[in-house]
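Moving on, here comes subunit A:
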Amino acid sequence: MNIIFYIAAIVAFVATVMVVTRKNAVHALLYLIVSLLAVSVIFFISGAPFVAALEVIVYAGAILVLFVFAIMMLNLGANSGKEESKLLKPNAWITPAILSLILLCELVYVFINYDGASVELRVIGPQEVSQSLFGGYMLAVELTGMLLMAGVVGAYHIGKEKKREYHRYLQTNENS
Partner candidate 1 sequence: MNEILVQILIIVGVLLGTVTIAAGLIYVERKMLAVWQQRSGPNRVGPFGIFQVLADMVKIFFKEDWIPPFVDKKVFIIAPTIIMLSILMSFSIVPFAPGIVIADLNIGLLFFLAMSSLGAYTIVLAGWASNNKYSLLGGMRGAAQMISYEVFMGLSLMGVVIQVGSFNMTDIVNAQKGLWFVVPQFVGFVIFLIAGVAETHRLPFDLPEAESELIAGFHSEYSGMKFGMFFVGEYLGITLVSCMITILFFGGWLGPSFLPPIVWFLIKMFAFILFFVLLRAALARPRYDQLMSFGWKLLLPLALLNVLITGAVVLSNA
Partner candidate 2 sequence: MILITLLLIMMGGGVLAWIAGAFDKSLPKWISLFALLTGLSMMVSFWIGSAGTVNLTAGGAWMVTAKYDWIPQLGMSFHLGLDGISLIMTLLTLFLGAISVIVSWKEERNTGFYFFNLLWLLAGITGVFLALDMMVFYFFWEIMLIPMYFVIAIWGYEDRKYAGWKFFLFTQISGLMMLLAIIALYLIHGSKTGTYTFDYLELIKNVPGGQAAFWLMSGFLLAFFVKLPALPFHSWLPDAYTQAPPAGSVIIAALMSKTAAYGLIRFIIPLFPEAARAFAVPALLIGGLSILYGAKLSYAQKSLKRLIAYSSFSHMGFILVGVFSFTALGLQGVMLQMVAHGLSIAALFIISEFVRERTGSFDLSEMGGFWKKMSNMGGFTIVFIMASVGLPGLANFVAEFLTLAGAWQFNIPMSIIATLGLIVSVNYSLRILQKVFHQKEYTANQSRLYDLTAREWIVMGSLTIAIVGLGFFPQKVVHTAQPAFDKILMASPDNNSSDQTMNRVTQLNTMHLAELNKKEVSHD
Partner candidate 3 sequence: MLSNVRTLWMVFLKIFKKKVTIQYPEKKAYLPPRWRGRIILSRDPDHNERCVACYLCAAACPVDCISLQATEDENGRRYPEFFRINFSRCIFCGLCEDACPTYAIQLTPDFEMGEYNRQNLVYEKEDLLIDGMGKYHGYSFYQQAGVAVGVKPKGGGEKEDPPVDVRTLLP
């Protein structure tokens, strides 16, 4: 099991790095999907099959499709790659990378010092999760509904195209 974990972890990390360094948005998205799938595998082997499936269904299957959809709608393709390439020069990313590295070192230090007593892994299946979700977290679920409503209303309004303005003689009757 550990071997699978490490493989998935390496895949996830490499894919994620690829996401950040690609020039082409679609390629990056593909790598992101791979990364998500790898993370999903990790979920699965850490005893969380339900969210492993959800990760694929919702994240890879819906959210990222939205991304692709947007990319297609804007018809962005390889032509944006040239502008991007000059931004990928070392001086653009070296400082944040070093800073992140420092942060990482700190985190690693913290992790190493953390002696969480290892607990035997237990599969927490959908039933348990659902009982938790619709038991104690019922209100949170309802609130999530409101969150999605906010997202929908916001996206609807902002994404709408501007209404063409006609001369008043050309307006249809229902508008006038």
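The set was built so that all candidates are chains of the complex that A comes from, given by their letters.
Here, a contact is a pair of C-beta atoms (placed from the backbone, for glycine too) under 8 Å apart; a residue touches a chain by one contact, two chains touch by 3 or more; residues count from 1.
In this text, all values refer to a predicted model and were calculated from it rather than measured experimentally.
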In the complex, what candidate makes contact with subunit A, out of 1, 2 or 3? 1
Within their complex, state which residues of subunit A touch candidate 1. 24, 26-27, 30, 33, 49-50, 52-54, 56-57, 60-62, 65-66, 68-69, 71-73, 75, 77-78, 125-127
